[in-house]
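This view holds just a subset of the chains, kept in their places.
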Amino acid sequence: MPSAGQQFGRIALIGNDRDPRVGESVRILAAHLKSRGCLVLVDEASSLEFGVEAQRVPEASLPSQVDMIVAVGGDGTMLHAARLASPHGVPVLGVNRGRLGFLADIGPTELPQRLDEILEGHYVRDHRAMLQAKVTSPGHPDRTCHALNDVVLLKWRTGRMLDFETWIDGRYVNTHGGDGLVVATATGSTAYALSCGGPILYPELDALVLAPICPHTLSDRPIVVRSTSTIEIRLLERPDTQAQVTCDGVTIGDLAPGDKLIVMPADTHVTLLHPRDHDYYRILRSKLRWGRGDRVMGTQSTE
Amino acid sequence: MPSAGQQFGRIALIGNDRDPRVGESVRILAAHLKSRGCLVLVDEASSLEFGVEAQRVPEASLPSQVDMIVAVGGDGTMLHAARLASPHGVPVLGVNRGRLGFLADIGPTELPQRLDEILEGHYVRDHRAMLQAKVTSPGHPDRTCHALNDVVLLKWRTGRMLDFETWIDGRYVNTHGGDGLVVATATGSTAYALSCGGPILYPELDALVLAPICPHTLSDRPIVVRSTSTIEIRLLERPDTQAQVTCDGVTIGDLAPGDKLIVMPADTHVTLLHPRDHDYYRILRSKLRWGRGDRVMGTQSTE
């Protein structure tokens, strides 16, 4: 039975208040945590009904006041929680809304039991590297952001493709034409980068993938490099060139010709908590619908 | 109520006798056809138990003696039935074993009702083009075969890649290095060609796809041409070159340097029968697991 002296005595609960499936889970969670003697903190701006006496504080203050963040929702909510948690070293536990997520791997039906196991100290810590992106524009202050999944350069308000150069650790790699480039962590390799033809990177692999988006040159293929690499992207002059930069899907601003986008390892990481029987390949099989009997094509041969 | 004067009075029943799921369906089918006054003919060499008085004849004689072939099994069994049926213009009806097939689109549970509808004349005729393949080898007689799905050139007994030239309607197209080439009909576009990166061709489109298998050159992409095209493939000399040619997965022999593989439209086609509400895109969605809620990836954005 957990007590006031437990490891996770103070817990922040966050969820997407526009998602109707989240409301019930957070109420169950809040009541369960309360019954286990935990103090529950929530974002004062959230319109979610937590149903128990929860301490409402500004979202930005949550991480410094808790021992764990429980995020309820899809992997998008997890990305948000990760960015909140990482500067403070607070671990994040993800609860999905009925379908297994890459990051949110506890389902609503198994919630109370799984949560108790974790409160009792039976869990796996999973450290995930994050990226830092910096946009450098002559005459303007730098813009920066952190990303758990990916930093994306994408064409913007134009039917034309972008021309840009990539440099890795100061060495020129390629001049690309196309819609843009994804720089993804191992965590993000199964998100947007996968749609762009990138490979799956095992989460504990210390690597990044650079996946070109709809490249003009068919041999312009994804490249996997060390996670300690510094990636520099320079947009070339071309009429009507306009590009934007996003971190985990959140826009941080435009990139104009002459500007540079620099992606490097962040000095923080995020710690995910998983149940003890966590199995990455099981999640992969589920998300990608792999495995026997899950064929998605016609026959290749007579039978 | 069908009678002896009906359109489909004589029906051949075929199925893969090594597949345990097929046995029960053929017994139900045979009994049902009998009750509807149809004469049932089967392959005398089949080890299946049909359970009613079925006329056993050599498989090769079946098509000339019946008004329809009902094939029970996967798309592989359908391919076999199609090759049997096409020279005689006999239509083929496909019954699957529980999972929708691209060609066998009637499920075992809906069988009696669907069959009655078809016996009563409520069906859709679906004409599918076939290919003829010819291997020409100096000093040897030509070898030929027909295919409903595809004619495949594949490397064989070697770790080395093949070098071969493609010519379309007498014009040189390309010199390829790689594992081989698939020439697929629209029907076959969702089979092996899809695994090789080929597109889906709508079945009624009069077109073929040439899909290179693991091409050495990354810009060696699938090409879609008119179905009336004559494709010629010439294997180039290279140490240890060995290749085989298959039609719908059945080997027709080796291709050696100096030999030619010619693929052209067959002078026959196959007629598939479908229930009246047949919908190709529904089958496609089912087989490829398309559609809302059937996502197979992680998130691309915050939520």
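First chain written, first letter: the chains are A and B, and each begins at residue 1.
One rule holds for everything that comes next: a contact is a pair of C-beta atoms (placed from the backbone, for glycine too) under 8 Å apart; a residue touches a chain by one contact, two chains touch by 3 or more.
From a predicted model like this one, the values you see are computed outputs, not experimental measurements.
Sequence-identical chains in the complete complex of this entry number 4, based on the file rather than the 2 shown.
Here is the rule we go by: only the chains that are shown with their structure count from here on.
Fitting chain A to chain B on Cα positions gives a rotation angle of 180°, stated in steps of 5. Note: centroid distance chain A to chain B, computed from Cα atoms, is 43 Å. Taken in their complex, chain B has these residues touching chain A: 16, 19, 73-77, 79-80, 101-103, 149, 188, 190-192, 194-195, 218-219, 221, 248-250, 287-289, 294, 296-303.
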